[in-house]
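Removed: one protein chain of the complex. Kept in place: all other protein chains.
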Amino acid sequence: MASTSYRELSLNGLWKNNPAIVQLLGLCPLLAVTGSVVNAIGLGLATILVLVCSNSAVSLIRNIVSDAVRLPTFVMIIAAAVTCIELLMQAFAYELYQILGIFLPLITTNCVILGRADGFAAKNRLAPALYDGLIMGVGFALILVLLGAMRELLGTGALFANMDLLFGAGAASWEIVVFTDYQPFLLAVLPPGAFIFTGLIIVLKNIIDDRIKRYQDLRKERPAKGSKRVRVTGNIS
Amino acid sequence: MRKVFDFHGGIHPPENKQQSLQTPIVKAGIPPLLVLPLSQHIGAPAVPAVAPGDRVLKGQLIGEARGFVSVPLHAPTSGTIEAVEERQIAHPSGHRAPCIVIRSDGLDEWIECRGIEDYTTLDKSDLLQRIRNAGIAGMGGAGFPSAVKLAVQPEKKISTLIINGTECEPYITADDALMRERAEQIVSGAMILRHLVEPEETLLGVEDNKPEAIATLLTAAQGTGLEVVSFPTKYPSGGEKQLIEILTGKQVPSGGLPADIGVVCQNMGSAAAIHDAVVLGRPLISRITTVTGDAIDQPQNFEVLLGTSMAYLLEKAGYRAERNNRLVMGGPMMGFTVPSPDVPVVKTTNCILAPSERELPTPPPAQACIRCGMCAEVCPASLLPQQMFWFAQGKEFDKLEQHNLFDCIECGACSYACPSNIPLVQYYRASKAEILQLRRDHEKSEHSRLRFEARQERLEREEREKAEKRAARKKAAEAKAKQGTANGEAEEDPIQAAIERAKAKKAAQQSAADAQGGSEGEREKLEKAVVSTRKRLDTAIAKLEQAQAEGSDLVEALQTGVDKTRLKLETAETALAALQNSSDSTTAESTSSTDAAQLAIEKAMAARAAEADLSPAEKARADLEKLEQRLEKSRAKLAQSRDAGDEEKIIEALEATVERLAGKVEQARQQLQQAESA
Amino acid sequence: MLRQSITRNSLLLALFAVCTTLLIVGTHLSTKEDIAEQIRRAEEKALLQIIPRDRHDNSMLDDTLPAGPESAGLQLAEEKRIYRARSEGRIVAVIVPAVAPDGYSGAIDLIVGINRDGSVAGVRVLTHKETPGLGDKVDLRKSDWILSFSGRSLSNPRPEGWAVKKDKGEFDQFTGATITPRAVVAAVRRALEFGRDNRAELFEISKTTDGGDS
Amino acid sequence: MALMRVTSPHAHGPMSTQRVMQSVLLATVPGIIVLTHFFGFGTLVNILWGCVVALSCEALALKLRGRPLGFYLKDCSALVTAFLLCIALPPYSPWWLIAVGIASSILLAKHFYGGMGYNPFNPAMVGYVVLLISFPVQMTAWAPPRGVGELPGLMEALQACFVPATFDAVTLATPLDVMRQNSSLLVEDLWSQSPQFGRWAGIGWEWVNIAFLAGGCWLLYQRIFTWHAPVAMLASIALLAAIFNDAGSSASGGSPLFHLLSGATMFGAFFIVTDPVTSAVSLRGRLVYGALIGVLVYVIRVRGNYPDAVAFAVLIMNFAAPFIDHYTQPRTYGHEKSGGGS
Amino acid sequence: MVELLAQYPLVAALIALVGLAAVFGALLGFAAIRFRTEGNPIVEQINDILPQTQCGQCGHPGCKPYAEAIAGGEAINKCPPGGEAGIQALADLLDLEVIPLDDEHGEEDPRPAVAFIREDECIGCTKCIQACPVDAILGAAKQMHTVIASECTGCDLCVEPCPVDCIDMLREEESLQNWHWHLPDPVSRNVDIIATDAAPEATSRDRAA
Partner (left out) sequence: MLADYSVLLIGAILVNNFVLVQFLGLCPFMGVSNKLETAMGMSMATTFVLTLASACSNLTYHFLLLPLGLGYLKTIAFILVIAVVVQFTEMVVRKTSPLLYRVLGVYLPLITTNCAVLGVALLNINKDHSFLQALFYGFGAAVGFSLVLVLFAAMRERLAVADVPQPFKGAAIGMITAGLMSLGFMGFAGLV
C-alpha cells in the first residue's frame, strides 16, 4: 500500500471512490445540512478537520494497538477529535453550531471517518494517511457544497446567503441573488429534495464516468481476454 | 344433478367448434408413406423391432417399449419398412428424431387380433399388460402411458375415476365427435377402466357446450352406473387438476399425482382405445383428429392412421397454404407450431389447426407489464403470473420457485388475457427449463468439487510419498554407485508406432485441409493455425529443451511432439501460402513476411501448380472421397470395438468421431454440390 | 492467557482514554468562558432585536420574572420567563413570551416586546410548524410581515382593527394563508392585554408612585 | 409464406394496454364535465395544456433513452397521467405550475424508473405532491363553485393559465379545508356559516364525486380493474368516519357521507388507487392496500396538515406495495396454505 | 464524593472515561479469547455457488481458492464459467451489486464443452492426466487416453499441455433431448421493446439452434 501515489489518492478521494456519492457513506450529514451553502461549508470543514486529525492519530498509533481493541481505540480518537471541534465551534461560531445541531457530534459515527481510519490510516505511514484524510474530507466537502448550492439556488433563488455565520460579519454581503422575483421551488430545501438531488448528482457522475470510460476504451486496447488465467494443476513438467 | 365445483380463474375464448362439426367423422384413408416417430409421449422412446425391408402387417409390433414408462409402437397398416431414420417430427423445436418409415401396400392387411369377450375373467395385471402392449398413451395431452397411470399402487385407494371429455380448447372437436358417434366404445372402455381401478364412482365429465355428446353418452351409459356430469364451459376446465376440482372439489397437492387424493383421470379417446385394445384386441394405430382453421375449406374430423403426414390430411380437407400463417398441432391455447406440414400425426395429435392471419394474428410486440392483474385473475392455478414474469425477466430463480412456478400448467390463459401481449408462457417454460438445468449443473458441480478435492488430497499424499521415496532412493543410489552398473533403455517401440500413426493421420488431414481452402474464412482459419502452431512449436521446443536439460524420461515423446508440430506448421504455412497465392497474389506477397513463410510459399508453389489445374469440383470430389474413406474406417472401428465389447466410454468416444466425420462428409458433399452447380 | 489478554487490552484502552480525556478536558477548559459567553449572547440576540442595546443598559437575561400556564392570556404551555429592560434602573420595556395555539399546524411560539407606554416594541416568532411557503412568512427570515406590529398598541388600531384584513382588521394576511396571521395577531393582542392587566408588576410601578409616565 | 413458429397460446383476448388506458380516459369524462359545470373551464384548460406537456416530456424521455416514439406514445399512459394530475390541480392553475407538475410526473416518477410499468410511485400523485409542497400558495387556491362565486369564462380561463400575472384569482377554502381548520364549532354551525357546503358535502364537490363514482363503476363493469382496492378504501374511510363522528363538533371530522363525497375521495378511489402499476398485485394485497390508504386518508385529513390526504396516502402506500405483495401471495392450487414470504 | 469530584473537572473526566474504557477493554479482551471464531463459513457458501469447473480462469488455482479470495474482498466477476448467473448469485449472497463479467478473465460460454481425445493420435504421454483437475481422463503411460465425458468439467486445461494437440473441446449441440424454450428475445438490439416471440430473428434463431 505504501506505494500508493498521491495522485492516485487524490483521484480516489475526489472522484473514483468519493466517500459521499460512491461509497455512500456519511449520508446523514450530507443530506441533513445541505439546505444552504454555508451549512455545507461549515460541516465540510469540520469533517475535513476530524478526518485529518483522526487519520494522523491512527496512523501514528497503528503499530501499538492490538486487533481486539482496534476499533474502540479508533472510535475514541475520532470522538475526541469531534468533541474538540465541537467545543471550538461552540466557542467561535455558535450560531452555525446551533444550525448544524446534532450533526456535528454525529461526525463521530460518520462511517467515512472510521472507514478511512480502519481501511487506510491503520495500514499507512503518517504522510499518506494525513493526505488521504485531507483529500477524502475535501471530496466529501465538495459534494456537500455542491449539493448545498444546488438546493439553495433552486429553493431560494439565491446563493451564499448568511455566510456571516461562518466567516464573520464581513461575509454577510456575499449573498448572490441569482433569480430575482423567483418563485421558490421549496422541494429543493425540504427533505425529499435532499434525497432527489443527491440521486441526481450520482446520476451525473455515472454519466460522466460512462463518457470517460467510452473515451478511454476508444484510446487504449483492452487487455487480452483470459489473460489472467492460472494453471489449477500447477506446471506440467 | 351432481354438485359441481368451480375453480379459480379461467377464460372464455371464442369456441369456434361448430366449423368442424358439420360432418361426421371421415376415414382419412391410407397414405402411401407412414412415418412413426419412436418417441410419441413422455418417457423412453421405443426401440425399433423391425429393419428396413421387412414387411409388416397392420397392427404388427414395430417398436418395443423400453423401460417402465414407455409404450410399444404398431404398424398402422400393412406394407414394407422403408427406413429407420431421422425425420422431422411434430415438436416445437423443429428437431429431427428417429422414426420408422413404412411404405404402405394398400392392402391394409390385419395381423391376427384376439380380443376377449369377458375381460372380468382376466387377471388385472394381464389386463394392464394388454393395455400396455396395445401401445396406449394418454390421448388427452401429455401422452402419458395409460397403463402406468392405471397401475395404481395398492395403498392408494382410488375413489373416483374420471373420464375427461371436456375438450375445453377452442376449435378442437375430436372428443366431441367421438362421443357423438362412438359413445358405446367409450362407455365400454370406461367400464374396463372401472374394473381395473375399482373406484367408488366413475364420472364422465363433459362441458355443457356439447349437448349432443352429453345426450348420446347418457343413453349409452344408462344402467352402467357410470355418471355423466356436465359443467359450465370455461377454459381450461379440461386440465386434469382443474377437472378434478370441478368434479370432486378436491385439489391435487402440489407436486403430487391425482392418485394421491384417490383420483385417476383418463381421456375419452384413451377410454375408446382401451376398449379397442381389450375387447377387439387391436393396438392403438389410429385416432380422431380435427382438421380446422380458416385456411381449411372443409374443416372436419378424420379418423387418421398414426404416422400419416399432416400434409396428406390437410390436402384431404382442402388446405389453402397461401392463407395459412402457422400450422398448429393441438388447439390455439396449448398447441405448438410445427415447422412444416410434412410432419406425421402421432398419438397425441387431437387437432391440426391451420388458421389464417386474420383469425390468429401474428402477436404484436409486447409492451411493458402494467401489473393490471388480469393474468392473475384468470390463472387456474391461482398463481401471480405477472410476478413470475418479472422474476423470469430478472432471472430470479429463487423467487420464481417461491412463487410456485412449477405449479403452472402452462395453460396460456394468462397470455391470452394480458393486455400487453407478453408471451408469459414462454417465459415460464424457459425459466422452468433453466431452473432444471441449474439444478443439474449444481449436482454436477458438487460432483466435480468432490473429485477435485479428492485429487488434491491424492496429490498431496503422493507428494509426501514421493519425498519419502526420494530419500530412500538417494540412499539406494549411493549404494548402487558403488556397484557401478548402468542400464540401457528399451522401450522405444510403442512411441515410435504412435509417431508413425500420427504422421499418417496428419498427412491425410493435411490434404483435406488443403482442399478446403479457397474462401476468405478458410484463409483466416489457416492464418490462425499458422500462428498458433508456431507458438505451440516454440513452447514445445522450450519444453523439450527443458526436458533434455532435466534428463526427463519424456524427451522422446516430446521430441516427436516437436517434430509433429513442426510438420504441422510447415503444412499449415504451405497451405496458407498456396491459398493466398491462388486467391490474391498481391496480398500474399505483402503478408508473407517471415523467412519461413517465404520458404514455404516457394515450396508450396510447386505443389499448387500441380493442383491448380484441377477444377474446384474435382478437388471437392477428391476431398469427399477421402473423407468418406475415413468415415468408413472409423465406422468399422466403432463396430469392431462394439463387437469386442469395449468400455462404454470408448465406444462413446468413437461414436462421436464417427458423427463428426459424418458431419464433415456432409459438409464436403455440400461443397461438391456447390462447386458443381457453380 | 485470558487474564493477560484482558489486562493488556484494558490497559491499552485506558491509556488511550487518558490521552483523549486530557485532550478534551484541555479544550474544554480553554474554551469554557468563550462558550458560556456565546450561549448568553445567542440567547440575548432575539431579545436585542426587539430592544436594542441603546435603549437599555442592564442584562435582560438576568432580570426576569416567571411566567407560565397560569399567566392569563399568554396561553403558555410551560414555564417561561419575562425579560425586563432597564435604562438607569427604570424599566423601559418588557419582553413577554406568548403562544398562538391556533396556528395552522399547531402552536406558534412568540416573544412580544412591550414598551412602558403599552406599545409594541417588537414581535418575533421563535418556533412554529406552519406550512413552508404559506404560513412560515411569520418568520422574519421569510418576510418582514412581523415587523408590522412595531409601534402598535391596544388603541392603535382600535380593538376591531386587531385582526387580519380578511376579518376587516388592519393587518395584512398572506395570499393563501389567513389562519396563521390571524392566530399571531390574536396572540400579540392577548400579550398586550396581558401587559396592560399586569402593568404594575411588570414595570414595577407601585400604585402610589405612578408618576408622570402613563 | 413461411410458417410462423411461436409459443402457445396462439389466440389472444380482446384486451390491449392502449384500450385499457383509453377506457380510463373515457371514464374521467363525466367527472370533467361536472367539474367544468361547477368550477368553470379551468380544469379543461389544465387538461389540454397538461396533455401537451405530458406528450412532450414523454417524447423527450424516449428520445434520450433511444426508444421508438410511436410505439410508446400510442399506449396513452402519459395522457392518463396528464388527465389525472390536471383534474387534481386547482382550476385556473398557471401554465408553469402544470408544466412543473407534469415534468415531475413523467420524468421524475416515471422515466427515471424506466417508463411505463416500472414506476413504483403513482406519477400523477408524485407530481401533485411535488407541487403541493413546493408551491402551496398556488396549490391551495381553489375557485369557488358555481352558485358561491362568479365563474370565469373560457377566455379568462385561458388567460389564467397562460398569462397568470394578469389574472386575479378568486379563491375560497375547500370544504375539507374549512372542516380541517375549525375544530371548535358545531358541524351545523359550520354548515350554515360557510357558503361552500352543500347537501352532504361541498357544493359541487358532491356532484363531482358522484360523477367520478359513475365513471369508476363503468370501469369496474369493463373489468379494467377489480373492486378490491377502491371498495376497501371507501369502506375504511366510511368506517373510521362513522366511528369517530359524534355528529357534533367539527373536531370529530365530519360524517361518513361528508368524507366519501368531498375532495378527491371518489376520484382517488377509482382512478388513483386503482393504478395497476403502483398498487399491490394480488387481490388480497389490494384489499390491504386499499384499506390502508383509506385509513391514512382519514387520519391525515382529520389530524394532519393536509386537508385532502389522498395523494400522500397513495404515495405512502405505493411505498408499501411491494412489501404487501411479498406477504399476500395467493394460495396456489394444490398448496396447503399461502406460500408467501419467508 | 460526587460533589467533590465535580470540583475537579480533569479528575472527574479521567475517572469517568478511564473507568468506562477499562471496563470496556476488559470486556473486549474477555470476548476476544472467549469467543474466537474459527474458519469462515461464508467461504463454503461461496464455493457452493462457484461452478467447480476448476479452470483457473479467475486467476486462482481452483474454485475454492477463489472462494476464499472473494470472502477476503476480491471482486465477484472473475469466473467466466459461472457467468452472469453466478455473479448474480454471489451478489445475492454477499449483498453486493451485480457487476458485469470481467472479460480479462474470459467470456462466458453458454454451451458446456467436453474434452475429446482423438485417440489414434494420442501418444500416451499422460500430460493431460496431470493437467486434469478432476481426474476425468483415463489412460496409462504410452497408451491411448480417453476422457470420461460425464466427469469432464470442460475446463480445457488439458488442451494446452498435449504435445501432439489431439484434444478437442466439443461443444454440446442442441438436440431434441436438451432443447427447451428460450426466453423471448428483444425484437432488435438497438430498441429494447420488450420481446415478443414473434420476432423474425427470434424464430430464425430458434430454427437455427
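Should a chain be cited, it is by its letter among A, B, C, D and E, assigned in written order, with residues numbered from 1 in that chain.
The rule we apply is simple: a residue touches a chain if its C-beta (ideal position, glycine included) is under 8 Å from a C-beta of that chain, and two chains touch if they have at least 3 such contacts.
Note that this is a predicted model, so its numbers are computed, not measured.
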Check: In the intact complex, which of the presented chains make contact with the chain not displayed?
Finding: A, B, C, D, E
Check: So which of A:Ser59, A:Thr156 or A:Thr198 would be touching the chain we can't see?
Finding: A:Thr198
Check: Pick from B:Trp390, B:Tyr428 or B:Phe452: which residue touches the chain that isn't shown?
Finding: B:Trp390
Checklist line | Of A:Ala32, A:Leu60, A:Leu126 or A:Ala171, the one touching the omitted chain in the full complex | finding: A:Ala32
Note to self: Please identify which residue in D:Phe225, D:Tyr289 or D:Phe312 touches the non-displayed chain.
What the structure shows: D:Phe312
Item checked: Identified contact with the non-displayed chain, of A:Val58, A:Ala79 or A:Leu146 -> A:Ala79
Checklist line | In subunit C, positions touching the absent partner | finding: 20-21, 24, 28, 105-106, 129
Notebook entry, point to check: If the missing chain were put back, which residues of subunit B would it touch?
Noted result: 368, 390-391, 393-394, 396
Checklist line | On subunit D, residues whose C-beta touches the chain left out of the figure | finding: 65, 108-109, 111-115, 118, 120-121, 126, 129-130, 133, 296, 299-300, 303-306, 309, 311-313, 315-316, 318-320, 322-323, 325-326, 342
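As a convention for this text, only the chains that are shown with their structure count from here on.
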Check: Closest chain to the protein CA centroid?
Finding: E
Next item on the list: Averaged over CA atoms, how far is the centre of subunit A from the centre of subunit B? Could you give it in whole Å?
Entry: 60
Margin query: Distance between subunit C and subunit D based on Cα centroids, please, to the nearest Å.
Written below: 43
Item checked: Shared-contact residues (touching 2 or more other chains) in subunit C -> 5, 8-9, 12-13, 16-17, 20-21, 24, 28, 132-133
Check: Hey, what residues on subunit A touch two or more of the other chains?
Finding: 68-69, 72, 76, 184, 186, 190
Notebook entry, point to check: Considering the complex alone, what residue numbers of subunit B touch subunit E?
Noted result: 91-97, 339, 362-368, 392-393, 395, 398, 420-423, 426-427, 429-431, 433-434, 437-438, 441, 444-449, 451-456, 491, 494-495, 498-499, 501-502, 505-506, 536, 540, 543, 554, 557-558, 560-562, 564-565, 568, 649-650, 652-653, 656-657
Item checked: For the subunit D and subunit B complex, residues of the former touching the latter -> 1, 3-13, 15-17, 19-20, 71, 75, 77, 115-118, 223-226, 276-277, 279, 281-283, 286, 325, 329-336, 339, 342
Notebook entry, point to check: What residues of subunit C sit close enough to touch subunit A in their complex?
Noted result: 5, 8-9, 12-13, 16-17, 20-21, 23-24, 27-28, 31, 34-35, 38-39, 41-42, 132-133
